[in-house]
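Report on the following structure.
One protein chain is absent from this view; the other protein chains keep their places.
This part shows chain A:
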Amino acid sequence: MIMAQVSTSTSTTEQSSFNPRVHVGLLEERVTNVSSTDFPGHYPDEDYSWNLKEFKKKLQVKIQKLSTRSIEFDLVGIDASIANALRRILIAEVPTIAIEYVYVWNNTSVMVDEVFSHRLGLIPLNVDPALLEVKESSSDQATDRNTIVFKLHVECTRNTVAPRNSTDPAVLYNNSEVLAGNLEWVSQGEQSEVFAARPPAPTIPETVLVKLRPGQGIEMEMHAVKGVGKDHAKFSPVATASYRLLPHIILDEANPVPPHLATRFRDCFSPGVIKVDLRTKKVSVDKRGVRGETMSREVLRHPDLAEYVKLARVRDHFIFNIESEGPYEPQRLPLEAIRVMREKLSALKSATEMLRAQGNSDGDVQMTDT
């Protein structure tokens, strides 16, 4: 009866779960069938060559959870190389804005200039990177199209009206802490119009940058530019970008878990993964809950329970988890990653076409070592 339910379902998620070819087996001390086998020539008389229509039919994207800072979505029907390309691009190649040049006019704090400058660079900014151009090198002219200017001017003084017995620096002194929120944006050229909707500022204004005491002060000018995470991690738009494979727990219909073992069996898994029927003590896997299984393989440590179950992961079902660091809304990040990838591909394509044209023009491709 359960099989009948599955066959009527339109979801490819379940279909791929029931296809043993996409199962990565998890045994006590080893994993099995790790590599994908969907290549031409792997199985006799089966095609598996690239077919866009077939791919689109199998592809399934489902956004599961969304907040202002993070997104969880499923990508079903793709190969690990594709999922990994997206993950790597999210971390290293989706551009953001960060402070890159710091001009120190005065710094009498306890922190030396270069350490403080490094800290400034790490502040996440809320600027939409699409609104700026890349400043290719440090010798390039800074313009309102490629640079955002911030000013920081904080002096710490005594609070003359502080109560006598107070010991709290925040009460005793004015500006005892320099916060990211103290950065002031200095609009350049057209920027007051371009950034009118959302003036450039740190995403988390309460970040403490340095503590000051009376007589100490900081005066600096900062230039923020557009860059990518592969140059410096401060340009990475994500806090984390990761994927994992969907856990899959296979219960044998012909050899069900006996009622007296049901609760012990359930407790071997993460909460909510295994359901036990209150009346019949029949054990089943919760379709939603199985996503949260940690794959601890605890059940395999119990010889009396291990025989009733097989553990696996679904090789083509990726559960992505992305936490945005501010400049992009989380749901925009995967789209940006895809855009970057497609730009890479078209750049390489035009270069390859040029290579072919060159090869044809002189009728000879370099082939012998010179």
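Rule of thumb we're sticking to: contacts are C-beta pairs under 8 Å (C-beta built on N, C-alpha and C of every residue); 3 or more make two chains touch, one makes a residue touch a chain; residues count from 1.
Simple rule for what comes next: contacts and distances are computed from a predicted model.
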{"item": "Identity of the absent chain, which is to be given by its UniProt protein name, from \"Acyl carrier protein\", \"E3 ubiquitin-protein ligase parkin\", \"RBP11-like subunits of RNA polymerase\" or \"EF-hand domain-containing protein\"", "value": "\"RBP11-like subunits of RNA polymerase\""}
{"item": "Of A:33, A:60, A:126 or A:157, the residue in touch with the unshown chain", "value": "A:60"}
{"item": "Sole residue of A:79, A:155 or A:286 that reaches the chain not shown, by the stated touch rule", "value": "A:79"}
{"item": "Candidate in contact with the missing chain, chosen from A:68, A:167 or A:280", "value": "A:68"}
{"item": "Residue ranges of chain A at the interface with the undisplayed chain", "value": "38-41, 47-50, 52, 55-56, 59-70, 73, 75, 78-79, 81-82, 84-85, 88-89, 92-93, 204, 331, 334-335, 338, 341-342, 344-349, 351-356, 359, 364-370"}
